[in-house]
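For reference, the structure is listed below as structure tokens.
Every protein chain but one is kept in place in this view of the complex.
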Amino acid sequence: MVLIKEQIKKIDKSIVEEVVEDELLERFKSCYQCGTCTGGCPSGRRAAIRTRDVIRQALVGLDDDLLSSDLLWLCSTCYTCYERCPRDVPTTDIIIKLRNIASHRGLMKGPHLAVSKMLIETGHGVPINDEKWSNLRKSLKLTPLPPTVHSFPEAVKEVQTIIKELKFDELIAYGEEVKKKLAEEEKKRAPERIEELEAELKQLKEEAGK
Amino acid sequence: MTESSDITRDYDLYLGCVAPNRYPMIEASTVQVFKKLGINLHDMKGASCCPAPGVFRSFDIPTWRAIASRNITIAEQDRRDIAVMCNGCFGTLLEANHLMNSHPDQRTETNAILEKVGRQFEGTVKVRHIIDILYNDVGPKAISDMVIQPLRGVKAAVHYGCHLLKPSETRPWGKDENPTFFDDIVEASGAESIDYKDKFMCCGAGGGVRAAIKDVSMDFTREKLSNMKDAGVDIIVDCCPFCHLQFDLGQVEVKAMFGEEYRFPVIYISQLLGLAMGISPYDLGLIATKDKPPGTPPFIPTEPFVKKVVEGM
Amino acid sequence: MVETKDKIGAVEAPGWKPYILGIFCNWCSYAGADGAGTARMQRPAVLRIIRVMCSGRVEPEFVFRGLKNGADGVLVSTCHPGDCHYVTGNYKTFRKAPLISKFLEQMGINPKRFRLTNVSASEGAELTEIIEDFVEELHEIGPSPFKNKKE
Partner (left out) sequence: MVNSDEEPRIGVYICDCGVNIAGVLDNDELREYAATLPNVVKSERYKFMCSEIGQKLIQEDIENGEINRVVVAACSPRMHENTFRKATREAGLNEFLFEQANIREHDSWVHMRQQDDAQSIAQDIVRMAVAKASKLEPLEVMKVEVKPSALVIGAGIAGINVAKDLGDQGFDVTLVEKTPTIGGHMAQLDKTFPTMDCSACIITPEMVEVGNHPNINILNYAEVTKVDGFVGNFKVEITKKPHYVDQEACTGCGGCSDVCPVITGNEFDEGMKERKAIYLPFPQAVPNKFTIDMDHCIKCELCKDECEPDAINFDDKPKKIEKEFGTIIVTTGYKAFDPSDYTPYGFGRFPNVITGLQMERELSSFGPTVGKPVRPSDGKAPHSIAFFQCVGSRSFQPGMNNYCSRVCCMYAMKQARQYKEKHPEAEIYILYMDIRAFGKGYEEFYEIAAREYGINFIRGRAAEVFENPENNNIIIRAEDTLLKRPIELEVDMVVLSVGLEAQEDATVISRLLNVSQTADGFFMEAHPKLRPIDTLSDGIFVAGVAQGPKDIPDTVAQAKGAASGAASLMAQGEVEIEPYFSVINNALCSSCLSCVDLCPYTAISYDKLANLVTINKALCKGCGTCTAACPCNAITQNHFKVSQIMAMIDTAIPTR
């Protein structure tokens, strides 16, 4: 049983400050919760994201719930909401900023960590990692490797230097660590929770028996 | 072709990741079509991932901006504007270019990083989607003048994709929720653009959704496919390799996940125009050669489309 | 009431705050400045405003004397073209402005120290921006060469 009391949260403006560090995002404080964003959101029509609610949660600082949930990652960055917001709130950019904040807390999704590692290793998010792709290129009379980083090892180095300078590699490594830790905790917590539930059930039964 | 002399005829072709590494027919057909139009696309040597606007920008904006700016500096050294084939790459390079040009603080910050690899962002080049070049420089009229095999009777579902149009303040078409410029280019080939419900809806691939939350991503695609089916189209035409992948491979995935079967050939705009201009369908990757390795795209065969066109003649 | 002195936007003066003398027309610009006040639009504390009924009243001599007295900048502000309360007074000022700049240049004073702007009665926000921008520019130019020369 979840006690209502656990849901009562204090309003915390710190995340608002973090978002509006980028002055371009400041307008988000003027959101009047009209729901135009959610109403046209193709993701919200099939999944749990409510764009307006994401903005709202960020505005009142319910960051823990928001940042660790899937919600932020359900946005396809289609910018439909962004175009229509009557208050000129840069909705999609806010979601992207919130994802940055989540990422810096180590809350990235597994596949995203994987694709980031590709970028770090090869300079491509989607690299040629199998001979069949080169062969496909050849079948179209193209060079086996495109004239991108794939053909210029020193260019890969450049990309890697930039990544190191900005500590993006550390961010990814940190994300993986957090991911592992969370999984372990989950595993550890699960039996406890079951015990708890059983105890609750027992107590309820006893009460009912009285 | 009516030569308009005042347009830019040399571009650096920015490839991105998906086009060269998964759907090289997009790269091959674009180069050929542009050559026919008298526009030279040059290699942009050592370009990396753009990096993707919905993914890497979501993780760390400074990294995203720096890598994007590095790509732009390559074109700056070549002194050529950038032509882009992908909506995502367009979004990243255009936005990054815009931010770097209009926000001196961000420029200073990023240039300090670029300095470590011996580069500086100068703000001297434009970033243009090939659709922008095709529509605004070449023009549908000039394109249709070059058509020798009109794709008459072909009913196309045109998919614009999101980042081609939005955010509109930096896009060349301005704010318009019902644009027709892409349809005009498609129709220049002789094909008919069919209106379908939620035409401007996202394909579901972007924003890292495809990678992380596959079922939601595929449900977008399924809805679009179903709307296209209701409208009675023959093919899907797009202008983005990632949308292309989402529709092509996506039809296989939609079948696996939802049990719904669609078999729309997915055609990239330059494949469509190339065919109409008489370029060999083999060269455009519309008909698989015997060298095509197994397990590579297209996953929905495009031969039936070519057949229909040729028979329709 | 806020006790601490705070930075205002991007224009925290490093070391010195420019001194700007404003000559504003009564109907648009002065009203605009009042509007900025009513809306509590915070701006750098640099501006003192002299009110004239119309910018047409502004004599080049006012600008020269202001700068000579040590003002770092003089801002003359009028209604927008076509909006002058006296129909065309501001046009006459627009015509005078290039002459003033030219004269300043000949005198060896940076003509950027003199600015002519249009601020309507509803444009408190624009005024605030103009001031911020002027301050930024004056920071680039540096303090008035006449500063403290006046006895």
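Letters are used for the chains, namely A, B and C, taken in the order the chains are written, and counting of residues starts over at 1 for each.
Convention: contacts are C-beta pairs under 8 Å (C-beta built on N, C-alpha and C of every residue); 3 or more make two chains touch, one makes a residue touch a chain.
For clarity, every value in this text was computed on a predicted model and none was experimentally measured.
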item: Chains on display which the left-out chain touches in the complete complex; value: A, B, C
item: Among A:R87, A:H104, A:K138 or A:K179, residue touching the chain not depicted; value: A:R87
item: For subunit B, the residues touching the chain missing from this view; value: 175-178, 197-198
item: In subunit A, positions touching the absent partner; value: 32-41, 44-45, 50, 52-53, 84, 86-88
item: Touch list for subunit C against the chain that is not drawn; value: 1-2, 4-6, 8, 17, 19, 21, 26-28, 30-31, 33-34, 36-38, 40-54, 56-59, 61-62, 65-66, 69-71, 82-83, 85-89, 92, 120-123, 128, 150-151
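Simple rule for what comes next: only the chains that are shown with their structure count from here on.
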item: Euclidean distance of C-alpha centroids - subunit A vs subunit C, Å; value: 48
item: Inter-chain centre distance, subunit A versus subunit B - centres from mean C-alpha coordinates, in Å; value: 26
item: Euclidean distance of C-alpha centroids - subunit B vs subunit C, Å; value: 51
item: Parts of subunit A lying in touch with subunit B, wherever the complex brings them together; value: 22, 42-43, 46-47, 70, 73-80, 82-83, 90, 92, 96-97, 99-100, 103-104, 108-112, 114-116, 119, 123-128, 131-133, 135-142, 146-152, 154-156, 158-159, 161-163, 165-166, 168, 171
item: Of all residues in subunit B, those that touch subunit A in their complex; value: 15, 17-18, 20-22, 24-25, 27-28, 43-49, 51-63, 66-67, 70, 113-114, 116-117, 119, 162-163, 165-168, 175, 177, 198, 200-202, 204-209, 211-213, 216-217, 219-220, 223, 283, 285, 288-289, 291-297
